[in-house]
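Every protein chain of the complex appears in place save one, which is left out.
Coming up: subunit A.
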Amino acid sequence: MFYNFNKIEEVKIRLRSAEGHICEVEESAALMSSFIRSMIEGFNEVTEVSLPNINSVVIEKVIEYMRHYKDKDPPIIKKPIISSKMEENTSAWDAGFIDADWNMVVDLMTAADYLMMIPLRDLCCAKMACKFKGRSIDELRAEYHIENEFPSEMEENLEFQHPWRLE
């Protein structure tokens, strides 16, 4: 048998999803999440972390992100974003990674928030902001099924503040 003695087999962390699936990820990648890091550092020898509110599709996506940024820092997205196209705000890989449908981005964002992965959470937030940028109120309400919660006089008041009305 042939062993590569230089390479020590890396510890794998097992992430248990909401459905009970197990997804494995290298420890060094998993440490990107402050939540997992505190679990591992808090309880020695922990190799399995249960994430009952994240489904396995999202976990796979998170692991993809962890592996990509295992050895390097994710780019920082400048506030405010300059364009509604994600490619113009961040790196091509990030833009491609986050190019998903609305529900996926929301799930990924809440998962990142839960796992305490600030760069991934910011990436999702910026993506959401891209979706909102330059849209009208009615478009937004229709597209995202948002109810108008304001009583009519307050709405008028808000609209009065809108300087575009002056033009």
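Things worth noting here:
Heads up, the rule we're going with is that a residue touches a chain if its C-beta (ideal position, glycine included) is under 8 Å from a C-beta of that chain, and two chains touch if they have at least 3 such contacts; residues count from 1.
Criterion: contacts and distances are computed from a predicted model.
Not every chain of the complex appears here, and the one that does not is recorded in UniProt as "F-box domain-containing protein", selected from "PDSS2 protein", "Exosome complex component N-terminal domain-containing protein", "Ras-related protein Rab" or "F-box domain-containing protein". Touch with the chain that is not drawn comes from one residue among A:28, A:50, A:91 or A:110, which is A:110. In the full complex, subunit A touches the omitted chain through residues 77, 79-81, 106, 109-110, 113, 121-122, 125-126, 128-129, 132-137, 140-141, 146-150, 155, 158-159, 161-164, 166-167.
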